[in-house]
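Excluded from the complex is one protein chain; the other protein chains are retained at their positions.
Chain IDs A and B follow the sequence of writing; residue 1 opens each chain.
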Amino acid sequence: MIMSLANPTRFLSLVSAVVPWLTALVVILLGTGLYLAFFVSPPDYQQGETVRIMYVHVPAAWLAMGCYLVIAIAALGTLIWRHPLADVAAKAAAPIGATFTFVALVTGSLWGKPMWGTYWVWDARLTSMLVLFLLYLGLIALWQAIEEPGRAGRAAAILALVGAINIPIIKFSVNWWNTLHQPASVLRVDGPSIDPALLTPLFVMGAAFAALFMLLHLLAMRTEILRRRVRALQQTQVEHAVLVGA
Amino acid sequence: MQMPSHIALAAHDIACQRGGRTLFQGLSFTLEPGEALLISGPNGTGKTSLLRQIAGLLPLAAGRLTATGAEAGTPVSELCHYVGHLSAIKTSFSVGENLAFWTDFLDADESALPEALAAFGLTPLADLPAGLLSAGQRRKLALSRLFAAPCPIWLLDEPSVSLDTASVKLLDAAIRDHLKTGGIALVSTHVKLKTKFAQELTLGQERAA
Partner (left out) sequence: MSPALALLVRDVKLAWREGGAIGVALGFYLVVVAIMPFGLGPDLNLLAHIAPGMLWVALLLAALLSADRIFHNDYEDGTLDVLATGPQSLPMVAAIKSLAHWLTTGIPLALMAPVLGLLLNLPLDAMPLLVLTMLAGTPAVSFVAAIGASLTLGLRRSGLLLALLVLPLYVPVLIFGVSTASMAIVGPGSPWPPFLMLCAISLASIVLAPLAAAAALRTAMR
């Protein structure tokens, strides 16, 4: 018992040490990013003020995908290396990833209204985001449906890997299905093609979202570890009661 | 009758964890050909889990299992017949079809089939749907699987449940015949059997102490 808790215990003290600093970093980055996005960066000559939605939409979309990557790596950790924290990391990341995906969908749809004249267009990137959101929902539902944490962790890890293999295929097929989308204009092999005046706030916001993700993830992992400890304590109580003959 | 078997089974320091708690650990035993192990202990001490571990259905939390005398590279689970609480019977198949499937799937000779049907006296019922069988008859059909294909290691989890006295005697005799041909049997039971168990294993002792 002590052996299996040793690692999480060290992790918990690490979390307590890091959280204040990380909180400060999130506040500074988010403050700077929002200030740059709303007051410094110029309005777009075509899209006007609505371009500022991009500073929330694009980093949220990055994090939505990055978070799935974290889950997929954690899934390998659960299935191959059997690391005790991998399953906790994956379980804690899923709702955060789903939230970022949801934010990306909502802001994308708000951005779409002035651009396309309607709240939803079956644009390739928005559609892929929607499918990603469905994958997140499936993962969360699977975790909630299986009571025994060991089985839940392994089953979710298998599903996460199946999803990770599928995401590129889904992305490809959706792109193929709808070729009427803007080319990905920020992350390109030949370098960013949009104005640096827009780019700096975008990257600051990206860093702020990444830091926010780390903060939320650590806190969620801490909650999950504590929840499992409570469960383990309850179990020993039951065992004790059985032995006493209650 | 079955070919004599020369397979010995050994467990080295195996442990079992279920739902985050350790059921047993440091468990070792060796069974030579023709030996049987009686597993006893109160509920929830891991009797079923131990049998499922040997059948390869549950991972070992620690330690290892070895079978000497088998072809190199054969997993222990492939040498085992596991008869657990569930009967593995298809109710829409006839009794004969149920056994014939196991003969085919376990890659045994089809000539084993009449003998398997006769082992627990199911020959007259061969063409009836298995769904019509009583609880005791279902148990007998599940046990007949032991004869549908030869396997050197028998893992029997409470095999006598819902059997009448006569059938328990048949089961008892079947285990003894199996041991005579060099087979190994691991039996968890609360019923007194005439079979001579070379070893006994009582789980859950250190817990109660």
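The definition used in the following text is that a contact is a pair of C-beta atoms (placed from the backbone, for glycine too) under 8 Å apart; a residue touches a chain by one contact, two chains touch by 3 or more.
Just so we're clear, the structure is a prediction, and the values are computed from it rather than from any experiment.
Interface note for the absent chain: among B:A15, B:A62 or B:A88, the touching residue is B:A88. When the full complex is taken into account, the listed residue touching the unshown chain is A:L137, out of A:V18, A:M65 or A:L137. The chain omitted from view is touched by exactly one of A:V40, A:L69 or A:V162, namely A:V162. Residue B:G56 is the one among B:G20, B:G56 or B:G136 that touches the chain missing from this view.
Touch with the hidden chain on the side of chain B covers residues 52, 55-59, 77-78, 80-82, 84-90, 92-93, 101-102, 104-107, 145.
Within chain A, the residues in touch with the undisplayed chain are 79, 131, 134-135, 137-138, 141-142, 145-146, 150-151, 154-155, 158-159, 161-163, 165-166, 169-170, 172-174, 176-177.
Convention: only the chains that are shown with their structure count from here on.
Mean C-alpha position of chain A lies 48 Å from that of chain B.
Chain B contributes residues 19-21, 44, 207-208 to its touches with chain A in the complex. Interface residues of chain A facing chain B in the complex, by the touch rule stated above, are 4, 148-150, 231-232, 235-236, 239, 242-243.
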